[in-house]
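Excerpt of the complex: some chains, original placement.
The letters A and B name the chains in turn, as written, and every chain counts its residues from 1.
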Amino acid sequence: MANFKYQQSCHTDLALEMKEEWEQFEKLTGVEVSTSKYCHKKICQTRIKIVDEEGERALGKPKGNYVTLEVKNLEEDVKQGLSRLIAKNLDILTEGAENILIAGLGNRSVTPDAIGPKVLNDLLVTRHLFECDLIHESEKGMRVVSAISPGVMAQTGIETMEILKGIVDRIKPQVIIVVDALAARSSNRLNRTVQLSDTGISPGAGVGNNRQEMNENTLGVKVVALGVPTVIAVPTLISDAISGFLTLLNDEQVGHMENVLTEQEQYKLAEELVKPYFCDMFVTPKNIDEEVQIISQCIAKGMNAFIKG
Amino acid sequence: MANFKYQQSCHTDLALEMKEEWEQFEKLTGVEVSTSKYCHKKICQTRIKIVDEEGERALGKPKGNYVTLEVKNLEEDVKQGLSRLIAKNLDILTEGAENILIAGLGNRSVTPDAIGPKVLNDLLVTRHLFECDLIHESEKGMRVVSAISPGVMAQTGIETMEILKGIVDRIKPQVIIVVDALAARSSNRLNRTVQLSDTGISPGAGVGNNRQEMNENTLGVKVVALGVPTVIAVPTLISDAISGFLTLLNDEQVGHMENVLTEQEQYKLAEELVKPYFCDMFVTPKNIDEEVQIISQCIAKGMNAFIKG
């Protein structure tokens, strides 16, 4: 049976999941992939490099580097290893930049969207110390870091891109790192995965809100993105459940659904089921407040190691 | 096609939704129902009285009175009407009790489970004022109210019922009112519905956690429950989606699924789909933090009007 694909762009913000999805049905070209294990195999790092337009089309994302760090749990040693890998990958992706603006995107009043503001709470901000000459001689190797949590457009009335552009124009960082919550497809990746990329972001892409993109074109400086999936969109969940249901039917040869329903018919049916939930409902772990707290602190620790240089 | 019923007790904590579900397929006996509209039809009140064991079996709940207040939005006039109806129904269900212990159940660190503790934040607690003779002459008509948010067993290590029983034994209230978050089946009821009953509660019943029941048998005093649905369990959502999917198939006569799948087969398939999500994932509105805040304040206002007498 063909896959039950609909509104693909809505499924996930993770390049890794797009890749997995694609490979179920077709050979992937235009994309280079390599995988490494760390921390006694408790951390899996996947590097995905989209090298041409074929790769862009397959994964629905622009050319560039995507690094996914996956963990199964957040025990003490895993958190430390994850922090170290975040620091190392930021070091690579920012290519020696010394002067960095970190933007914590998202709405701090909505727990699964608060990753960005929460990471910034624990961040080592240094720019004002350099400006006022309050940095110890021994700490002069630190990066010059400023930080802002601008809020979302419903709170500010302003495109986040516009706010960042205004600040960039005044303080002239070499790189922006944006930290944001993402949507995933698989429940066991929520709050257990960190994606880093050097291609900028389209905030809200995974859950159907299209905001202005933030990348080198729009902001005038390189944009490195660090994201954590915290929710599954309801349509994704339902679509996956129905797809799984049809597969089960098929496996057990009770339904022969492939003869009964064309892909188009499936799509039409699913859309009707999904409609009432579309915009505002999300699937999250029950203890989302606690999980967001833990992963945010872990990311802040990694970013602080990167800042200290 | 027969309905896709599985693990029925897990679907919903609302007597109203149990009734709706039952009536899709069978005539309901042993239950008396009446409906009224308030506030320019913006509030719908449904009284359900389960009168015998047939009613108990149909709705999966003990004999007694269940009042459901439903609103479509929480505009200012609707909130005021809802508060008034909460006060009035508490007055009826507590049957003239003057000395009341109010228990805010749930985990205040888990937003959709925090309704109980949040309501208690805004409650007019009076017992200590009476004890210390700090009540104005003009306020002597007020009820004597004490309140406790004991937390959940994962926080306390103690059955909530045990904690309440210990307090009841010392301060001897005439009635306990327990305030708790519930699970519903329908997304448009979340944070828009209040259920009051005089039969006690089984906390966590709607989401698969079985805690010791709190009712007149276990606590020694009458237990009035006030609950608000804040989540849909993921299996409920998936089961409903698949059920809807099958209905659609059937309506369009593409599948003739009723010949293909017995109810048992459907159940088995659904269980497999549901398994990976079973325990810890919930569906909530994105702005759950804000919605829980608003409905909690509205309930507290109603309870305070009841307390003032």
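Criterion: contacts are C-beta pairs under 8 Å (C-beta built on N, C-alpha and C of every residue); 3 or more make two chains touch, one makes a residue touch a chain.
No experiment lies behind these values; they were computed from the predicted model shown.
Taken over the full complex in this file rather than the chains on view, the one protein sequence occurs as 4 copies, with 2 of them shown.
By definition in this document, only the chains that are shown with their structure count from here on.
In the CA-based superposition of subunit A onto subunit B, the rotation angle is 180 degrees, rounded to steps of 5. The geometric centre of subunit A is 36 Å away from that of subunit B, both derived from CA atoms. Against subunit A, the residues of subunit B that register as touching in their complex are 109-113, 187-188, 234, 237-238, 241-242, 244-245, 248-249, 252, 254-255, 257, 260-261, 265, 269-270, 272-273, 276-277, 280-290.
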